[in-house]
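A protein chain is absent from this complex, but the other protein chains hold their places.
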Amino acid sequence: MLSREDNELLAHVGPGTTMGDVFRQYWLPLLLASELPERDGPPLRVRALGEDLVAFRDSNGEVGLLAQNCPHRGASLFFGRNEECGLRCVYHGWKFDVHGDCVDMPNEPPESNFKDKVHQPAYPCRERNGLIWAYMGPLSDPPDLPALEWNLVPESQRYMSKRYEECNWAQALEGGIDSSHSSFLHSRLNVNEIQGEQRNGMLVKERDKHPRFEVVDTDYGVLVAARRTPDEANYYWRITQFLMPAYTMLPPYGQDPMSGHFWLPIDDQTTMAWTITWHPTRPLTEPELDNMRQGWGLHVGEDMLGMPDPRLPGSEWRPIATRENDYMIDRARQQKEVFSGLPWIAMQDQALQESMGHVYDRTNEHLGVADTGIIQVRRRWLQAAKSLRHQGVTPAGAMNPESYRVRAAAVILPRDAVWVEAAAEHLTARDGVHIPSA
Amino acid sequence: MLSREDNELLAHVGPGTTMGDVFRQYWLPLLLASELPERDGPPLRVRALGEDLVAFRDSNGEVGLLAQNCPHRGASLFFGRNEECGLRCVYHGWKFDVHGDCVDMPNEPPESNFKDKVHQPAYPCRERNGLIWAYMGPLSDPPDLPALEWNLVPESQRYMSKRYEECNWAQALEGGIDSSHSSFLHSRLNVNEIQGEQRNGMLVKERDKHPRFEVVDTDYGVLVAARRTPDEANYYWRITQFLMPAYTMLPPYGQDPMSGHFWLPIDDQTTMAWTITWHPTRPLTEPELDNMRQGWGLHVGEDMLGMPDPRLPGSEWRPIATRENDYMIDRARQQKEVFSGLPWIAMQDQALQESMGHVYDRTNEHLGVADTGIIQVRRRWLQAAKSLRHQGVTPAGAMNPESYRVRAAAVILPRDAVWVEAAAEHLTARDGVHIPSA
Partner (left out) sequence: MLSREDNELLAHVGPGTTMGDVFRQYWLPLLLASELPERDGPPLRVRALGEDLVAFRDSNGEVGLLAQNCPHRGASLFFGRNEECGLRCVYHGWKFDVHGDCVDMPNEPPESNFKDKVHQPAYPCRERNGLIWAYMGPLSDPPDLPALEWNLVPESQRYMSKRYEECNWAQALEGGIDSSHSSFLHSRLNVNEIQGEQRNGMLVKERDKHPRFEVVDTDYGVLVAARRTPDEANYYWRITQFLMPAYTMLPPYGQDPMSGHFWLPIDDQTTMAWTITWHPTRPLTEPELDNMRQGWGLHVGEDMLGMPDPRLPGSEWRPIATRENDYMIDRARQQKEVFSGLPWIAMQDQALQESMGHVYDRTNEHLGVADTGIIQVRRRWLQAAKSLRHQGVTPAGAMNPESYRVRAAAVILPRDAVWVEAAAEHLTARDGVHIPSA
């Protein structure tokens, strides 16, 4: 439960807002490189942190990210021509390069130096292993990209998808560190159907649905450990990572690949939920990839996207299960097969998160011990936001990209072990090293 | 004509509003029993008095009506599982019974007593003869259901329909006590086509389109009498009933069944208009039922509903004639056949009421003597609202369910008769007694 003030503080991410300023301290995953496949190809409308932007790949392959409306008379640069190293507005021909400099102003007299006075807001972008990152913050020389393992392994070892979610980023993310919901929302009524690496862990989760939680602050975020009891000697720990400002990593099962999310605020009421699955030491297999492309596991299937609307940038990633169709709930399946009756895990999350309202009102909630992780993450957010706003303190991890070399993990430990120490190796991302989870 | 303040006061029905508090003093017709047909069946989204609710029928057949969003972290209980005597949220498994008590909280430790501290807002429901009533008010022990004849006769003697109307409840209801409009809006250009019981009364209405009105306050509302002149010796009185907070009853013709409405505010801008036709002493005939199912008379036809939208609870009762299609007006028929050119009586009402705007602005209207009934009913509403708000006075009828045993009627009386006395028998609902109207 939050005060109305703190709830509002979390929700708003536009220019000049307190939480918006926190996001602007970090590099943000913005686009798949494949969304801007070719040099001088069509520009793309992008909305992030409440700002309307246009992205394009220039003749050198560099990605530009400009404020969407031309500084001249406000026409949208989305209709612009992506020409030799610059985006040219089709209204009067003004042309801007990836730095936002006006490099041509053909409707003004040639002797005019007006173009040197005009600058379009532009955000630096960097590209790594198939992902385009943007920095929307104040530094002219921003730090390196965060050293997230899933963005460092070769592309063959990683799969990414994203979905357009119609609710505030924070309530969406909270689903990603809410370890207790998966025993319910994502459960099947016949647990005996579960096979493979997931089988042991899932069975423990089915048997012990009310884990105890412990949280530990880290340099870059929070560790959230859920403790279950598999037998009399041991504890089964599932340790989730939260990384500032909006990453989550979920503990894998056994030798399975790892997964995580990034929750990009499109604006206060819309989120781009990125899902990433990767393996530290081997390429993903064809069956694994097929599963993800079809929407099994945490990903939205490629065939499950629809209903793009140019007025809603990013909506080409909007899943077909929506508020308008009750997320395709099937009450018969709910009775006999699937606890929620909702199809696909990612859609189950999205349905429930959106059902909390466009911006969830936390002034009336009732948090229990199962929400320990959420409580702690909110504390970090609010603390970071207020320290930045009032004391100018750079938030955790923003200037320390190397601190992001971490993993989530599940481990079985003797009851007297200190999990944060005993699992330290599991929680570290080291090149070429893979310690299976329990 | 009302002041802006009074107009606003009438319009708003949400929690804490003055007129909303009036509605919360009464039992309200909420759902057809057939909308929750089976025990442990799918729950239903309901919106009433501006509150988002979920209704379900539990294993004992009792109907629960809960606030829609789970008290834990706000997920919608609409997606919930209707299990053994309770609705279980699919997010984390919390389960609530029809009283709003949390009866299971499986994601919290078993020794926790947290669930005893959590209570979901729940409204008592009662069911009678095919109708589910809800009480959204402050009393822990609310009075009996109002003894409305149409809810006491066997179901074979009654037919009910409802329609989703996209305007404020009060302007919709005003159409139900506005006796003069039927000579215009609902008239046919060739009155000779009218047959049966309606013939005599309709002919008088056609001949005398400008009735005089008299109003009399009652214990439960207002009597609105429209006087027309059929010949030199007599008056023809059509007496409409208004019952607090939002019932209307229309005078029947001859031996015909009787009809009335209840206007349930879904929110400030949307109304569920209930229509009820009943006969005090005999089952409705198959031709009568067929007519109503097909949309003749005051009912919306079963085939005339369409366009449900889960974002608009109740919209499964939205008629196919809407603002978006000009209510299917047919200008050729308007010239030759039907005064309004609009199809179906119920749709004629709905079209005109919606055309007044989502919330009708009464600061600019011009009321004549034909609006005497409307003026008086508004007075009752405003008086009831202000007395409740400022002096805590329970509004008329709320604690006196027996006072609702009334009927509307049409009578021909000698000119010197006092209609309110002479028609007293006609206006009383007595078991097994039916006095035909004129």
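Every chain is named by a letter (A and B) in the order it is written, and numbering of its residues begins at 1.
Quick note on the criterion: a contact is a pair of C-beta atoms (placed from the backbone, for glycine too) under 8 Å apart; a residue touches a chain by one contact, two chains touch by 3 or more.
No experiment lies behind these values; they were computed from the predicted model shown.
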item: Hidden-chain contact residue, picked from the options B:E38, B:E232 or B:E324; value: B:E324
item: Hidden partner chain, touching residue among B:F114, B:W296 or B:F339; value: B:F339
item: Contact residue for the chain not shown (choose from B:Y360, B:Y404 or B:W419); value: B:Y360
item: Of A:L32, A:V118 or A:M399, the one touching the omitted chain in the full complex; value: A:V118
item: Residues from chain A at the interface with the omitted partner, ascending; value: 41-42, 69, 71-76, 78-79, 81, 90-93, 105-110, 112, 114, 117-118, 309-311
item: Contacts of chain B with the absent chain, listed as residue ranges; value: 171, 174, 178, 180-181, 183-185, 209-210, 212, 323-327, 329, 331, 334, 339-342, 348, 351-353, 355-357, 360-362, 364-371
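Definition applied: only the chains that are shown with their structure count from here on.
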item: Separation of mean Cα positions, chain B and chain A [Å, integer]; value: 48
